[in-house]
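What you see is the complex with one protein chain gone and the rest in place.
Our next item is chain A:
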């Protein structure tokens, strides 16, 4: 009950955040140099043609009127239409958000598992071989640019070893399944198509690996540092001094305390992931939100950029909320 009240309070906080973000997004992009109208009209267009296009897009209205009508539409779920493609933004979002989310969630999950197992192992073998190897690997993952890593993985596993599918699409063409949720792994399961499920996993393999490798490093370092701290703490030593079994020590006294710090950092890392996904989607021709926003940015497609900023802000707020709830669940000292 307490948790529910807390979550509700935090969700209400989303309202002012979104108002602020929408204001900033709306006005700032209009300050950017570049006129979207000039990009969409043919080169031979006359002044009159341009004015007509401007009027058609509603860009001739006073800016405040434009903002209010945008907010009015957004409240009813209508984020307008793309200036360049004339497609409904809402339809684009519904189609693309699951693609990106799928990529992010799996990468995050893989990174977390690697970081926790690796970080605790490194701490338990402090300054010995496993620790050194893991720290070097983490440093490597941290220092390579993700798009380069993605390209190298494609080169090695697709072109070289032929174990990965070509970097396009989410599932082999002949195995397409009807869309229900937009999440390909879930959709293939709904369709009961095992082969398509495996194919989807296969397609996810490289992009998820790329993203996971690049974000594991900061998480692993943090887990290692917390685990070292717990191992050196009085409470862990006390439990050890009372002769508890190694397995109990590891699971009940080391792990739980080590994990209490992870959610906050994970939320920040998730933000990096969202940024990193833009390039990765490009490298793997992944038709997600990142690519869509990138193209919108290039052609000053105002509604696209605005919608992306709102989606990103909402994601941040929700991720940090989730992180706080998990943290409170892990650490009884945290008050909500």
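In the analysis below, a contact is a pair of C-beta atoms (placed from the backbone, for glycine too) under 8 Å apart; a residue touches a chain by one contact, two chains touch by 3 or more; residues count from 1.
As a convention for this text, contacts and distances are computed from a predicted model.
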item	value
Hidden subunit of the complex - UniProt protein name among "Integral membrane protein", "Thiolase", "ABC oligopeptide transporter, fused ATPase subunits" or "DnaJ domain-containing protein"	"ABC oligopeptide transporter, fused ATPase subunits"
Selected residue (touches chain absent from view) among A:151, A:176 or A:239	A:239
Sole contact to the chain not displayed, among A:253, A:270, A:286 or A:308	A:253
Chain A residues touching the omitted chain (full complex)	233-246, 248, 252-253, 256-257, 260, 330-333, 335
